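Got a structure for you, questions after.
Right after this comes chain A.
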Amino acid sequence: MTAPLLEFDGLRVSLGERPILRDVTLSVHAGEAVGLVGESGSGKSMTVKSVVRLLPGGSTVDGSVRFGGIDVGSLGPADLRRFRSRDVAMVFQDPRATVNPVRTIGDFLTEVLRDQGVGRAEATRRAAGSLAEVGVDDVRRRLSQRPYELSGGLLQRVVIAAALLTEPKLILADEPTTALDVTTQEEVVAILNEQRRQRSAALLFITHDLELAAAVCDRIAVMYAGEIVEILPADRLHDDARHPYTKALLGSRPGTVPPGERLRTVPGTPQSALTAPAGCVFADRCPVVESACRDLHPPMLSVGSGFAACHLLSEEVR
Partner candidate 1 sequence: MILFLGRKLAGLVATVAVASLVIFGALYLAPGDPAALLAGGHQPNPAALAEIRARYHLDDPFLLQYWHWLSGLLTGDPGDSMVLKEPVTSLIAARLPTTGLLVAYASLLILILGVASGIFAGVAGKAVDGVLTVTTTVLMAAPAFVAAILLIWVFATKLSWFPVYGSGTGFLDRIHHLTLPALALSGGYLAYVSRITRTEVRAELTSDHVAAARVRGLPRRHVLRRHVLRNAAPPILAVSGVTVAALFAGTAVAEQAFGVSGLGSLLVQSAARQDMVVVQAIALLLVAIFVLVNTLVDVLNAVLDPRLLRERS
Partner candidate 2 sequence: MKPIMLRTPPRAAPVAAAVCGLVALMALLAPWIAPHDPFAVDPLNAYAPFSGTHPLGTDDLGRDLLSRLVYGARTSLAGPLVVVIAAGTLGTGLAVSAAWFGGWFDNLVSRALDVLFAFPGLVLAITVAALFGTGFVTPVVALSLAFVPVIARVMRAAAMRERNLPYIEALRVQGFSSLHICLRHLLPNLAPLLMVQAAIGFGYAMIDLASISFLGLGLQPPAADWGLMIANGQPSILAGFPQQSLIAAVAVVITVVAFTAVAERLAVRFGGDVR
């Protein structure tokens, strides 16, 4: 296997005294789609934001994020800008908040190209092409419209078109459908995936929806309280999930119980990296917790088709 495009290597981020990411190790290969799944507050967003160094002020970073072998943390201002503008693109959760509300769609799409030195006519032509590719109709009119004139789904397509426009090697998608109507969610994800496949761009896809991640991605990484607890191929999710947290998530989907019965939930409330116990981060809520779990931090073990961090698996592996 070739060297990964993106590598998180023991990444730890804390905001002042508060830990936010405790230990994130994950890699994304060129052209690969990796789903990062977890409850709110588990650190998914922060993981993605650390790629483009969009961390809140006052945060300290340990470990590294490497892109194409280069430590992102070591980039100077000019290189960071170059990296952000050419190598990665980000699709945010809420297009209403992340597209400048007072400027036109055309301005939004072309501004990065223009900054890279592309002429106005050429930039507009490429923006129009990109819009058409993500399934936006009446492209010319759209270019002169403003965000408030577009629906949420349409606006998110615009954001995706903008992300594709600079031909990035990696697309970071931070819950790109959460703010949209349920009916348009699937469509938007499908378009994002189809287009990035055609360009063989890698995708790091954040969601709290395991099924959605499994449908879109090649591999799934499950996060809990600032740590990745399990990584496995998307097509083996149902068969090979080993970590109690992943199993609990799988069991809490509406489809797992017959209609009319009470849904199963993961007992307890989601924890952040701050409140998680010292040993295994899931120990407080784990249905099969043992005494060792509370004291010892479980290492990431290669199990079957994937990796999981759980003490119970160590015997199995041996």
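With respect to how the candidates were assembled, all candidates are chains of the complex that A comes from, given by their letters.
The rule is simple: a residue touches a chain if its C-beta (ideal position, glycine included) is under 8 Å from a C-beta of that chain, and two chains touch if they have at least 3 such contacts; residues count from 1.
Quick caveat, the model's predicted, so the values are computed rather than measured.
Participant: Thinking of the complex as a whole, which of 1 or 2 is in touch with chain A?
Facilitator: That would be candidate 1, which touches chain A.
Participant: Across the complex, what residues on chain A touch candidate 1?
Facilitator: 52, 54, 80-86, 89-90, 92, 94, 97-103, 107, 111-112, 115, 146, 148, 162
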